[in-house]
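Of the protein chains in this complex, one is absent; all others appear in place.
The block that comes next holds chain A.
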Amino acid sequence: MASQETEETRQILSRTALSFPSPRVVHDLLSVGVCPRCIFRLFGVHGQAYCCSAITASVLQSFLEEQKSCDNGTAKNGLVSDGLVRCSYTSQESENGQAYCCICLGVLQLACEQDQEMMTTSKDGSIDDFTATIAELVKRENHHIDGFSIEVSIPPVIVANERAIWMYMNKKYKCEEWFKDKIPSQHISVKDALRLSINTSLENHLGVKSGVDSFRFRLNYSHLDASRMLQSSLANDRTCKKQKTDKKDSGDSLDDSHKSNLKNSNEHLRSESDAVILRTLESMLDHAFCEHFVIPPEKFSRKVSQSRWIIDDERMGEASVEEIVGSNALLVCKGDNYKFHAAGREDIDVRMLGSGRPFLVEVSNARYMPSMIDVQLIVEKINNSDKKYVRVRNLKVVNSQAWTLMREGEAEKQKQYAALVWISRALTEEDLHNISSRKDLDIIQRTPIRVLHRRSPLERKKIIHWMKIERIAGSCQYFLLHLCTQAGTYIKEFVHGDLGRTHPSIGAILGCRAEILQLDVTDVKMDFFD
């Protein structure tokens, strides 16, 4: 059996060697400490060479030795020796420490912390073991997947390492013919090489094919020491263009400004660099699976805010739309977290009636994709909950296109409201006419005082498309004002005038004081979700 494997390995190596410039170059790289897969990458090798776990540095070494002797005309038997054969270049492997590739730092060698004790016997981790662990995790978390794709994140220091090797090769071989041909663009990135290595094996373990836009694996690699060294070396290099410094007062002495330069640059780098946790398989697998639901919900209570409202650790309002909908969706999809996105929002004391407002729920790390029936289940749970705070309809699973649609709608669509208004004198027929005759009324609103603490002080032009007064039987000073406005209009301020900062206001139009008691949203014109 062993010989069959080695025969296969040999064949793969023979094919691969066609891409090599010459055995001594490969020798050289191996001696410098580059791992086989990195060597394959640098010379643009594709295909099975990456999946073959048996190709260790020593195996490659021996193969090349054999090739050399073949070239020299000396016949040797064709068996590729297994990893136990040592030769002078690879003697360092048996020692700990220097066993990792000097470019990819072991990423393509699939070695991980746990293997350290086993370093001497099986230096290059088997691809199968690696992917088996990944598959294990998927099973444990009970994910149901129909495909996968792999995302890889590697520390920038690897790029720096590769560059160093290129510069080394450039210095040594720049006059040689093959070097000019092998332009760097031919080489394959570490990320692609990793994918080539583990794709097929993963497909076998998981029983599904890899493809875009499916379940995504994120492999986060980081190397604390190497990254730190890189950071400090970059910081010391003052010619590095990445530094951005705040303009300091001219009063600073030269020394001070240099110091602040370095300090800023260090922080800048720290925030730029990738996650610096030591590479361990277990904690590094990071899934991100998003689902989207779109529903127009109706909010029936004036005690429910859109999102959780907490001031000083105390919850304001009794509940929130976000929580009611999100928690139910989370339960059914068996996810970790949810995010709630709506096409606009209203104050806690405003009811959302009529057709409702469209929104999106994003469930992250969902382990289960709900079917139509499950979706219906969510709707029922929400609608039939005790307090009947929120009602939803038209719930379905959507893709990311819906997101764009919703965001567009938020800014463009018109909204319809019904407000309970009181004025300081009796309502007349003329008033009704006055109000309903104004079409597309332009108003200017300064940022309302109630939000001025967190929004920019601006003057915003808004349009009131139409208005209609509905008398209330039994009262001459109260009436219902129906109006349709541009998105982003502050209705309350339009009614009472916000101390004159919204002009014209209902009070100004009718020539008296006007107050608003109740506000309800009756329609949000975004029908394309139906």
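By our rule, a residue touches a chain if its C-beta (ideal position, glycine included) is under 8 Å from a C-beta of that chain, and two chains touch if they have at least 3 such contacts; residues count from 1.
Please note the rule applied: contacts and distances are computed from a predicted model.
According to UniProt, the chain absent from the figure is "Protein Abitram", selected among "Protein Abitram", "NADH-ubiquinone oxidoreductase chain 2", "tRNA modification GTPase GTPBP3, mitochondrial isoform X3" or "MTMR9 protein". When the full complex is taken into account, the listed residue touching the unshown chain is A:517, out of A:224, A:331 or A:517.
Considering the full assembly, A:422 is the residue among A:166, A:368 or A:422 that touches the omitted chain. The residue touching the chain not shown here, chosen from A:144, A:209, A:339 or A:450, is A:450. Against the chain not displayed here, chain A makes contact via residues 351, 353-354, 418, 420, 422, 446, 449-457, 472-475, 478, 480, 492, 496-500, 513, 515-518, 520, 522.
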